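Provided herewith is a single structure, encoded as structure tokens, for subsequent inquiry.
The complex is shown incomplete by one protein chain, all other protein chains being positioned as in the whole.
And now, chain A:
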Amino acid sequence: MPIILSLKVALASVIIVTCFSIPIAGLMARREFWGKDVVESIITLPLVLPPSVIGFMLLVVFGKNGPLGVFLEQFFHTRVVFTIEGAVIAAVVVSFPLMYQSVRVAMENVDQNLERAARTLGAREIRVFFTITLPLAWNGIIAGLVLAFARSLGEFGATLMIAGNIPGRTQTMPLAIYFANESGDMRTASILVMIMTSFSFLVIYGLNRWGKGARRDSRGGGTNA
């Protein structure tokens, strides 16, 4: 089922993206170092590149003769081209900048005096991060999750190039819709489109509601000073 496959890919992608984007965004929001602008540009690059360029680059890196492709083949006897892992990699690369951007902006907006106050109260950097910065950047993290999930779910171009279109193995929803339409199977295409649309709606609606609830808790209700 393409829907299950899409879901697996999007979920795996969001988990990976979350694990990496939060520490990297934290670092980029608060530390100055040489070459920071270059790093920033590289991280954001997939946002502006066409998916076909990303797909091509992934093939070069992970392909049979690519550096990571050879490494994976030799040490793990595995490959990612034309597999679901390939689809996950494509989704991670395209959705990472979205999550990263919104988390970084949210962290930059956390009042630095609050972090300073925590330090004067004896907190180590790691405690400052987990008890002050992260909870106060919650809105941005939720927004980033929504965007990353949506982008992962909808990834088409790069996925097609690196994972191909193997029904039951790598054929995600967007691919299934495209190929159903191509082969004139309008019925399947429209059913898939409807499932995809309503499912995406539900996920985003749910995440937004959840985010709002968490926000209300963290802000301690109304303002009646």
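As a working rule, a residue touches a chain if its C-beta (ideal position, glycine included) is under 8 Å from a C-beta of that chain, and two chains touch if they have at least 3 such contacts; residues count from 1.
In the analysis below, contacts and distances are computed from a predicted model.
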item: Hidden subunit of the complex - UniProt protein name among "Glutamyl-tRNA(Gln) amidotransferase subunit A", "SufD family Fe-S cluster assembly protein", "Sulfate/thiosulfate import ATP-binding protein CysA" or "Monovalent cation/H+ antiporter subunit B"; value: "Sulfate/thiosulfate import ATP-binding protein CysA"
item: Sole contact to the chain not displayed, among A:31, A:124 or A:187; value: A:124
item: Chain A residues that touch the omitted chain in the full complex; value: 111, 113-114, 116-124, 131-132, 135-136, 218-225
